[in-house]
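Removed: one protein chain of the complex. Kept in place: all other protein chains.
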Amino acid sequence: MIRSQTGDIAVICRLFARYAEVVGREEVKIELPARATVGDAIARLRQVVPNGSQLPERPLVALNREHVLADHALADGDELALLPPLAGG
Amino acid sequence: MIRSQTGDIAVICRLFARYAEVVGREEVKIELPARATVGDAIARLRQVVPNGSQLPERPLVALNREHVLADHALADGDELALLPPLAGG
Amino acid sequence: MNPLVREPIDVSRLIASVSGPGFGASTTFVGSVRRAPEDGPVRAIDYSAYEEMAEAELCRVIAEAKERWPDVELVAQHRLGRVALGEASVAVVAGAPHRAQAFDACRYVMEGIKKRVPIWKKELFDDGEERWRDDEGGG
Partner (left out) sequence: MNPLVREPIDVSRLIASVSGPGFGASTTFVGSVRRAPEDGPVRAIDYSAYEEMAEAELCRVIAEAKERWPDVELVAQHRLGRVALGEASVAVVAGAPHRAQAFDACRYVMEGIKKRVPIWKKELFDDGEERWRDDEGGG
């Protein structure tokens, strides 16, 4: 049985601070194949948004409001945030 | 030449907090031979004041407002303080 | 107490909120907008956050500190929006029976805020220039 390589899951990507300025967006919905990882989502995002290649290949990321690493698996409806270097305090 | 064993130097002993309560005095002048040490002064003080034996043999001591050890030499006019365990804060 | 605030932080009120008859010690950290020689003429900082996560992450940091130092009570606030030179941008207060816990827990939470809580700052300069600022070694 052949399954589509894209469109199995939808992920909301959120962008903040300088990343939001770079791409001129705060939120981008992307579609990905099942079993896609956080790293896959970043790669897709860098292709589909304007100036996406100016985003780092391995940014700090949070999935559903918790820090995760790039190999973390995604599920449909996940909220993936790209976090510029933190500067609280 | 024979020199007196006592009375070469005079030292003011100051007592604080529970030590002052034990002996009922805040200040005691004692006389000591030249080259007497802090330890010698404590030993003398314990002999000459009422309830002096209830003072510890090796209390925390300060000489002229600085912490010193018991082997520190004394000079005429020194101010020697016996300090109960510190409890600031 | 809301951890993210858009009004000035009332440090005295925070300190009072973690004091109690069993607490002999409190340690308070306050971070303020500063004008350091190497920074240039900063007049204010605009703080922004991934607010939902910042609240959750700060809550997790405090929960970890309380697990590690169970006798300690903690409160923390971070400003968002425009913060003028000299104003507090962040405050952490740890109340405890003893001072070592108060120091350790306060520092733990402050390090957690710097390293884990998604907040960003844009420096605003006297000449109108603006610059996103990573905070290596800062406040």
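Some points to look at:
In order of appearance the chains are A, B and C, and numbering begins at 1 in each one.
Here, a contact is a pair of C-beta atoms (placed from the backbone, for glycine too) under 8 Å apart; a residue touches a chain by one contact, two chains touch by 3 or more.
Small disclaimer: the values here were computed from a predicted structure and weren't measured.
The missing chain, though absent from the display, is touched by one residue of C:Thr27, C:Ser48 or C:Gln77; that residue is C:Thr27. Touch with the hidden chain on the side of subunit C covers residues 11-12, 15, 19, 21-37, 85-86, 97-99, 102-103, 106-107, 110, 114, 137-139.
The omitted chain makes contact with subunit B at the following residues, 14, 16-18, 21, 62, 65-67, 81, 83-89.
Quick note on the criterion: only the chains that are shown with their structure count from here on.
With each centre defined as the average position of its C-alpha atoms, the distance from subunit B to subunit C rounds to 50 Å.
Shown for subunit B are the residues that touch two or more other chains, of which there are none.
For subunit C, no residue reaches two or more other chains under the stated contact definition.
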